[in-house]
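I'd like to ask some things about the structure below.
Of the protein chains in this complex, one is absent; all others appear in place.
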Amino acid sequence: MTTPLPQPTGQMPDTSIYERRESAVRSYARSMPRQFNRAEGVWMHDNKGGRYLDFLSGCSTLNYGHNHPVLKQALLDYIAADGITHGLDLHTDAKAEFLRTLEDVILKPRGLDYRAMFTGPTGTNAVEAAIKLARKVTGRELVIAFTNGFHGMTLGALACTGNAAKRGGAGVPLSHVAHEPYDGYYGPDVDTADLLERRLSDPSSGLDAPAAILVETVQGEGGLNAASPEWLRKIATIAKRHGALLIVDDIQAGCGRTGHFFSFEGMGVTPDIVTLAKSLSGMGLPFALTLFRPEIDQWAPGEHNGTFRGNNHAFVTATAALRHFWSDGQFLADIRRRGTMLERRLDAIAGQYGLTTRGRGMMRGIDMGSGEIAASVTAACFERGLIIETSGAHDEIVKVLAPLVIDDAVFSAGLDILEECIRAALTVTYGVAAE
Amino acid sequence: MTTPLPQPTGQMPDTSIYERRESAVRSYARSMPRQFNRAEGVWMHDNKGGRYLDFLSGCSTLNYGHNHPVLKQALLDYIAADGITHGLDLHTDAKAEFLRTLEDVILKPRGLDYRAMFTGPTGTNAVEAAIKLARKVTGRELVIAFTNGFHGMTLGALACTGNAAKRGGAGVPLSHVAHEPYDGYYGPDVDTADLLERRLSDPSSGLDAPAAILVETVQGEGGLNAASPEWLRKIATIAKRHGALLIVDDIQAGCGRTGHFFSFEGMGVTPDIVTLAKSLSGMGLPFALTLFRPEIDQWAPGEHNGTFRGNNHAFVTATAALRHFWSDGQFLADIRRRGTMLERRLDAIAGQYGLTTRGRGMMRGIDMGSGEIAASVTAACFERGLIIETSGAHDEIVKVLAPLVIDDAVFSAGLDILEECIRAALTVTYGVAAE
Amino acid sequence: MTTPLPQPTGQMPDTSIYERRESAVRSYARSMPRQFNRAEGVWMHDNKGGRYLDFLSGCSTLNYGHNHPVLKQALLDYIAADGITHGLDLHTDAKAEFLRTLEDVILKPRGLDYRAMFTGPTGTNAVEAAIKLARKVTGRELVIAFTNGFHGMTLGALACTGNAAKRGGAGVPLSHVAHEPYDGYYGPDVDTADLLERRLSDPSSGLDAPAAILVETVQGEGGLNAASPEWLRKIATIAKRHGALLIVDDIQAGCGRTGHFFSFEGMGVTPDIVTLAKSLSGMGLPFALTLFRPEIDQWAPGEHNGTFRGNNHAFVTATAALRHFWSDGQFLADIRRRGTMLERRLDAIAGQYGLTTRGRGMMRGIDMGSGEIAASVTAACFERGLIIETSGAHDEIVKVLAPLVIDDAVFSAGLDILEECIRAALTVTYGVAAE
Partner (left out) sequence: MTTPLPQPTGQMPDTSIYERRESAVRSYARSMPRQFNRAEGVWMHDNKGGRYLDFLSGCSTLNYGHNHPVLKQALLDYIAADGITHGLDLHTDAKAEFLRTLEDVILKPRGLDYRAMFTGPTGTNAVEAAIKLARKVTGRELVIAFTNGFHGMTLGALACTGNAAKRGGAGVPLSHVAHEPYDGYYGPDVDTADLLERRLSDPSSGLDAPAAILVETVQGEGGLNAASPEWLRKIATIAKRHGALLIVDDIQAGCGRTGHFFSFEGMGVTPDIVTLAKSLSGMGLPFALTLFRPEIDQWAPGEHNGTFRGNNHAFVTATAALRHFWSDGQFLADIRRRGTMLERRLDAIAGQYGLTTRGRGMMRGIDMGSGEIAASVTAACFERGLIIETSGAHDEIVKVLAPLVIDDAVFSAGLDILEECIRAALTVTYGVAAE
């Protein structure tokens, strides 16, 4: 059987309606000027007949690919039967089923005892709920976040986000958060966890006692920096020693992306609070959760709420996804095999051109040295039918976020395109040829 | 034909999974301890065979009722055809169709020239985007909001919300917002718009120059206080005179609830920014929009973003809803007739017991004088199979938020139940009997 | 004996050193371009031989006039004897003597039980200490201040200040303070204390529970608005009911200016905290105190400090001033007689020209209707040798702040000059002639 390949047509859509009626804030549509209409698995189709291979996966929202048939059927059946669509925070069959599945398939096998808070169905809402809870429980205001961290765009989460352009959009100074250096920020010789401990142990450092330490184990937007288990364990110990809660923001790295369901598995830490969103619904539907230890579930009823915290369609597809992919070890084995495949392939490319790689599991990238070169790579990929994006403070990392379900041969074909585009970009820029 | 009536069974569901795994923050589930599984139109069904009449409508999220067949079919067709589910902010057929419909069915006929910003699909995200934009455009920080206003739970929107219990959940002081008295706040003899003008005209009042004035025309959560057109026009004039943008938060009052698509129609004001969510998707799917004049569309690409800002399922159902209900005047006529019916009925009940009513269009309520009495009314209604909730600073308003599509006879039957429960509650409390 | 009169020479000093070396922030020196070198009592002398009558009194810092001989001698003796000049917060004879005199001459006769905190010797430091303490004691953040209030220029006190130009200098948004309307702010028919009570009693008003209500009984900078005893008592009751501390900022109105030592005497309120500065040292030396009930003296040692909190020269002159002026009732009788004289005179002038007066005791002024006219009056006065300034949101009030020790005949002569200049200014502006 032949491996299917992307088939872009190169035809541009009519974009007049967007120019007339959509805000200038739109962004992906600018670098990928097509109008899409259909998608299944790893493939997206535009309205001119073009076919694109998706190495972006909705920024890790589509770990199981587009419109996975099992999830799709579950949703069709549910809708056809007039299942509750919008349920505020009322009990519904779909929610009960989701909670039971979360308990049986995810929490129990991992020995985790968390309660689930259904926040408004976006990641930033989950982060806002997490830091509110940490502040309430500890009676402190300061949240320690990290350089290059990305946690959302509403004011509470945005204060935790490192990116200056995003922060500038706030229009007010962002307060009650300190950004400390992430693992490796000052190079391999400086243990930034030690620096943090030094400052928190010093009553005159100017760093107030924190309510929480908020960390991504891999910084999806911030350049695919991956924390080491040792560093993460130190951070967990520091949090505990100084009376702060440890929050792992697993919105991008969770749901299998790193080769575990939770990205912190196997690292020797158990966060007090975990945020999930993106791939949680499995099908790309808006859904977010804040999980936490029962002991800190100190919310008053309705103290944090939101109209769409009962998105039952998402409960249905999330339940189907947990059951289908996480009931046994097959999917995990697949992810890990593909993660290793990706690692080897990127290392080989990087080695050839003197570049470096970043990341963990199935979230990895190559540092192109500048945002300009990285943008030329992704633009060339798109011309070839490969949807791929950048990451990092300067958008200098070309980032592979393929669906975790991608067929190995297709994956390989996509990486071939990427390699060719990198080679071409470097040749144009530096006149480099592969050795 | 007999008018269908609620048929509650009184049987309680097994709630152990919620107690074990859902956060204590859940609230509606406490006063309505049933597990729902199915719904159509104005009816919700629990898993013990009970049927409930919905006078809450997902807090005005289900203006067209549950699972409206036209919307449902559109969504089933779209999913079956593998339409794009999650599209970041990429162009899709579903988005283009939605924008065109918004333009043709809503904006053009009303002479409104707005651009649409697809924010994260919750109301609070839309509000955060609105105040960010106002701060950016004006270069000012302060937002003027109003007593009893409700605008969301993320830190930026929460700062605009009046409710002390919600605000207390922030864990940090809420800044950059001043709450001024809403229309009628100090009684009928004090024009609070004049008070605001007085303060803004005084360079020594301590009230900084505002970026925006953020207002609901009817305060859905804050007690169904309805602003008069005169007051609203004054506020609009004040905003303009002092260089502030006027933001109408139409999340609860919009999408037909007041007898217009936008709640500010016919009041002689054109907001600079409008937020929509709740009933926008028509079927209860998460969807939110921030609309604004093209002149203030000063966003940089991606300056505000969010994973789920391209919820294409919602685009599909929203498009179907706009076309089905808003292409001609039939639906509007129905809403207004039902609004008048509701007004008369509540006025009659209130008159009988010396109570007062509040609200406008199809969002009206009765002030029971205390939260305790109001809670006893809604609890009694629920026992009779009527889902209804309270509003107001002390939860003292029993609030009727029936689906706008409700059959007149069913509506009347539901209001009969409400009246009986009010009578019973007042008899218990005061020994009052109807005259 | 002839009443001495001002004798300005009209000669300008050499100001090159100021232009070269002093910041552009200087202000009084611009409208009074003379170089002064000597002063005694109510008279200031410039270095060209001119003599000026002082109706400004260092903004009420020189209630006992310049260089009062009793205070001057006490200070000369102290310095000659090598008395401690700078004592940090160490015990010194001078401090003990001051505390004993404060207790005997001021506190005991008034039945007041306060502890004294020696803050940094400026009014703004005293206010910062007051609001810090209130926040610590109550565990709350919000301070309620009033429209047109002036409390200082450091960030904590500036947030409590109403003036937009001063606030704008902060360079950061000013937080944790709400400005509510002062007595009479919305005209005689609106009781603004009732408005405040309404908002604080409403859990959904958006006004958080306050740590303190901070009020001046007469707003010295804000336009000489004088609170009525009834209003002030209501404010005190509101503070108590809502768990807030009542802080009276008596920096400008205290030390006799209103006809009492404390401006709140005789009004039926006892503040929890009082701030004093300006005339406290009696001779114009930097000195400030924060007084409070012993029960709320919850400071940890050194929790608030400052290098110059032990300005012993000021202790010496303050002690001499308290003893000389406040040991019996003579000075009070003089102030009240002069206050009545001032009231009658200003009322007569105002009546003649259809103007209104403001203030209480020896801090009164005439509202000239515009800052421009007021400035023309004070400029004309200065040309005639009378030093006088304006107050109010638009600098529209010509403000008489004569030394309290002024001789009646000299006072009358000064008021003659003022009247003539007002007449002249109004004639120029409106062509008005006295009737």
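In order of appearance the chains are A, B and C, and numbering begins at 1 in each one.
Going forward, a residue touches a chain if its C-beta (ideal position, glycine included) is under 8 Å from a C-beta of that chain, and two chains touch if they have at least 3 such contacts.
None of these values were measured; they are calculated from a predicted model.
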Option touching the unshown chain, where C:Lys234, C:Arg257, C:Lys278 or C:Arg384 are the choices: C:Lys278
Residue among C:Leu5, C:Val70 or C:Ala116 touching the omitted chain: C:Ala116
Full-complex contact with the absent chain, from C:Thr92, C:Ser205, C:Thr357 or C:Ser391: C:Thr92
Touch criterion as defined above, residue of B:Pro4, B:Pro33 or B:Pro173 at the omitted chain: B:Pro173
Chain A, residues in touch with the chain not shown (by the definition above): 141-142, 145-149, 161-165, 167, 173-179, 181, 185-186, 190, 195, 198-199, 202-209, 222-223, 392-394
Interface residues of chain C (partner: the chain not displayed): 13, 15, 17-18, 20-30, 32-40, 44, 47, 56, 58-59, 61-62, 66-67, 72, 75-76, 79-94, 96, 99-100, 102-103, 107, 114-118, 120-125, 128, 131-132, 134-136, 141, 152-157, 159, 165-166, 168-172, 175-176, 211, 251, 277-278, 283-286, 290, 292, 297-308, 311, 313
Interface with the unshown chain - residue positions in chain B: 172-173
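Here is the rule we use: only the chains that are shown with their structure count from here on.
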Co-neighbours of chain C and chain B - touch as defined: A
Separation of chain A from chain C, taking each centre as the mean of its C-alpha atoms, in whole Å: 59
Averaged-CA centre spacing for the pair chain B and chain A, given as whole angstrom: 31
Residue list for chain C, restricted to those that touch at least two other chains: 173
